[in-house]
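Apart from one protein chain that is not included, each protein chain of the complex appears where it belongs.
Lettered A and B in written order, each chain numbered from 1.
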Amino acid sequence: MIPTVLAAGLALCMPQDPGRAPEVDVLLVRAARIVLAPDQELKDEAILVRGGKVVAIGAAVPRDLPAGARRLDLAGKTVVAGFVDAHQHLGQGEDLVERADPATPELRAADAFDPFDPQLATLVRGGVTTIGFAPRSGNVIAGLATVLKTHDGAVLREDGYLKMALTGDALDVQRKPTSLLGAAELVRKAFTAARDPRAANDPAARALLEAATGARALVVHVEAQAEVHSALALCEELQLQPVLLGCAEAWRMVPRLGTLRATVLVPPLGAEMRAQELGFPAALERAGARVGFTAQRGQRRVADPGSLRRSAALAVRAGLSRKAALAALTTVPAEVLGMAERVGSLQSGRDADFLVFSGDPLDLGSRLESVYVAGRALPAQEASR
Amino acid sequence: MNRCCPTVLILLALAHGAAAQSDRPALVVLKGARIHPVASAPIDGGVLILAGGKVQALGGADLPVPEGAKVIDCTGKVITPGLVDAGANVAIQPRDRNEQGDEVTPQARIVDAMDPLARSLERVLRQGVTTVQVNPGTRNVIGGTGAVLRTHAASAAEMVLKDKSQLRIVLGAEPSQGNMAIRGGNPDSIYYRRPTTRMGVVWTIRKAFYDAQAYREKRTIPANGAPMPELDAGMEVLLEALDRKLTVRSTARAEQDIRTALRLAEEFGYETVLDESAEVWRVIDLVAGAKAKVLFNLPSAARARDGAAADGAEVRLNTLELLAKAKVPFAIQGSGAGLPLIQEAAFAVRQGLDAETALAAITKVPAEVLGVADRVGTLAPGRDADVVVWSGDPFDPATRIESVFVQGRQVVN
Partner (left out) sequence: MLLRTLLGSALACAALSSAAPAQDALAIRAGKVLTMTGKDLENVVILVENGRITAISDEVKPAWNAKVIDATDKVVMPAWVLAHTSGGLSGGDVENMLNVPYLTVKDALDPASLFVEEALRNGVGTFHVMPGNRTMLGGTGMVARPYGKTVEDMTVLSRTALKLSLASAPGQRTTQIRRLQRALQDVREYLEDFERRKKEFEEEKAAGAAGDKKEFGEEPDAQKKPVIELLQGKLRGYLYVPGPAEVPEALRLANTAKLDLVLVLGWQCWRAARALTNLKNPVVLDPDLEAYDVDPETDTETLVCAAAELAKQGVPFALSIDTGTDGPQRFPWWQAATLVRHGVDRNIALAALTTVPAKLLGLADQVGTVEVGKVANLQILTGDPLKATTWVDQVVLEGQLAYERSKDRRLQHLFGKNDPGQAQAK
């Protein structure tokens, strides 16, 4: 076991030689419980990983493995897909806002990305294998997020979802707009202009238009009730399907969010919060909305990946179903990133990014024992949360 | 913590239930109260029938009660229409009242910033106010359009009774305050701009309307098939005002500003109501001659001390009496900033206004000013069933609210 892990660690660290075809790497993972997707589990069965992808699950795993195939026997352990966090600034908050102009849809977070950011290692050790690296909420129309793998900084999609914000941070008193009145007018104007055929070649217009047509998601940061209402009303008027980020003060708007089948990305929960805040994800689920968790709290604070699992556990204690809690860590953020066909679940053909827990991942007593990315384990001592 | 969660869920379930029930308000009969329909003479021991969210009928004790109706005994109580506040300070966060990116923002719409679940709305609802006009703030010269909101509705969309109900223009010293060269040592500040004086404020208004007139010329569809010019949302709003499709709410406190407001309205031909006009007592004849309506703030705050209001306007306690004598229609407004609206009207009565006019000033007149008199402000067949049941004389400070109905649904008990 130990040599395997070491080998994997070395393989991870060594640059791949482009000249030589890599040896096909086959891994059989057997565990007490494998959560393939929030609503699909294997008990004492196995999945087969080949070339960094899941190729077979459960009964479909062939009995005969090719020579050189590795076997990972995780008796008593639980395996889940690597966590996905759809909204991350890493340690680069300062570079993720272009203050001089409140509407910068053409900007890409990718252009601010530092592949050597130590925060990447923190995230992957904490089980977050894929993130949306997003512009900050300092502008009303902030720009495009980038989808990354945390273990190597590989960019999966450079022009991901469009990030917008109607929070106080976007309403700067030293430039337009200073209020929701101005912000709404700005958004209205921007999307109307983007739909003008004459603007087809303008990258800013294209970024907006693709968000309007659903080619990319639209994530809107809102906190106060008025901001949530403004976002929903605007999106209805402009025929947009937003994902809401934040909503800290909007627990009374749950019925409306439910009716709209909205997706809400919820910042870290803490045990000190009030009942309605802790109950917010559960209430959203009951009302028919979907929940994703994000570890990013505030604009500049370095994210603690452990907060994802804490949020989920607290939300489950307040009534969120386990299924929804697992989805909030995996499939929901993967969908927001437009990557549901690749990450967030362990179906055949998906990336073999998975986490090994000593028990149920929603039980905070369980330990994250190891992190596998593309079928290869991170060095054991690094998987620490 | 677990203990609390069921409570939250119950609350949410209740909220759901309320939404589900909302489709069909029951047939309700309020019987035995003194009814002030405002549109007609008071009825003692009257019967008020609410059906389908509307007033179906009202009359004396002999009015037959329809079968299957829920009859509520209101003997000894007093019934008025739900109160209408033509300028309430509710539902908008302070930050969002003014878009200070420009001095002239006619395109700004207050509905974009409303919080349909704001606590301030609940508060005024519990004070008997069922309809409010919310406006952009007073920091801009042309602040944008306000909206008429219900203080209670099944959804945020139904809450808006009338969007773009008025265009707010502010005169006097306030909109120029804060503008100056190199504010805070920052020459790039948005506040490095005009106006900084009263004359600058008036010129800013004039220029906006001149621009709108010029825009109208450009905007006409070119005959040669050239593409339509791009529409300017702000100019479109100003054109509506110039075409008298949108009333201008001229906030003018001091005498000179009231005169200016009327002069500008005449100059450009727009229709205006005077807002916060504390010093209107000096120009009653002028206002009566111009057939302008007046929105008056918080009579209770007029103090027997120095009697000064905003913009240095001098206060007279008999202002409303003078307006009533000169037959100038006026509304009393200002929920959310002072006392409950009913008690503000009670102070007007204390200062000499007759009770009937005072009640009209918080129901019928504001509904007319806001262009929603066919829906709210009076009790008559076909009007919205917005009703307040008071424990006694509404102007008695010891009177409580027994219940409030909005569109036939009892929302306060």
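The working rule: contacts are C-beta pairs under 8 Å (C-beta built on N, C-alpha and C of every residue); 3 or more make two chains touch, one makes a residue touch a chain.
Values in this document were obtained by computation on a predicted structure and should not be read as measured data.
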Sole contact to the chain not displayed, among B:43, B:111, B:315 or B:370: B:315
Per the touch definition above, residue among B:93, B:300 or B:333 touching the missing chain: B:300
Contact partner of the left-out chain, one of B:241, B:292 or B:346: B:346
Chain A, residues in touch with the chain not shown (by the definition above): 252, 274-276
Sites on chain B contacted by the missing partner chain, in the whole complex: 4, 7-8, 11, 119, 122-123, 126, 281, 284, 300-305, 307, 315-318, 322, 325, 338-339, 343, 346-347, 349-352, 395-400
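Keep in mind that, in the parts below, only the chains that are shown with their structure count from here on.
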Chain A-chain B separation of Cα centroids, rounded to whole Å: 45
Residues of chain B defined as touching chain A within the complex: 1-2, 4-5, 7-9, 12, 15-16, 19, 91-93, 95-102, 105, 107-118, 136, 144, 155-157, 186, 188-190, 233
Touching residues on chain A, where the partner in the complex is chain B: 168, 171, 173-185, 188-189, 224-226, 229-230, 232-234, 251-256, 271, 274-276, 278-279, 282-283, 286-287, 317-319
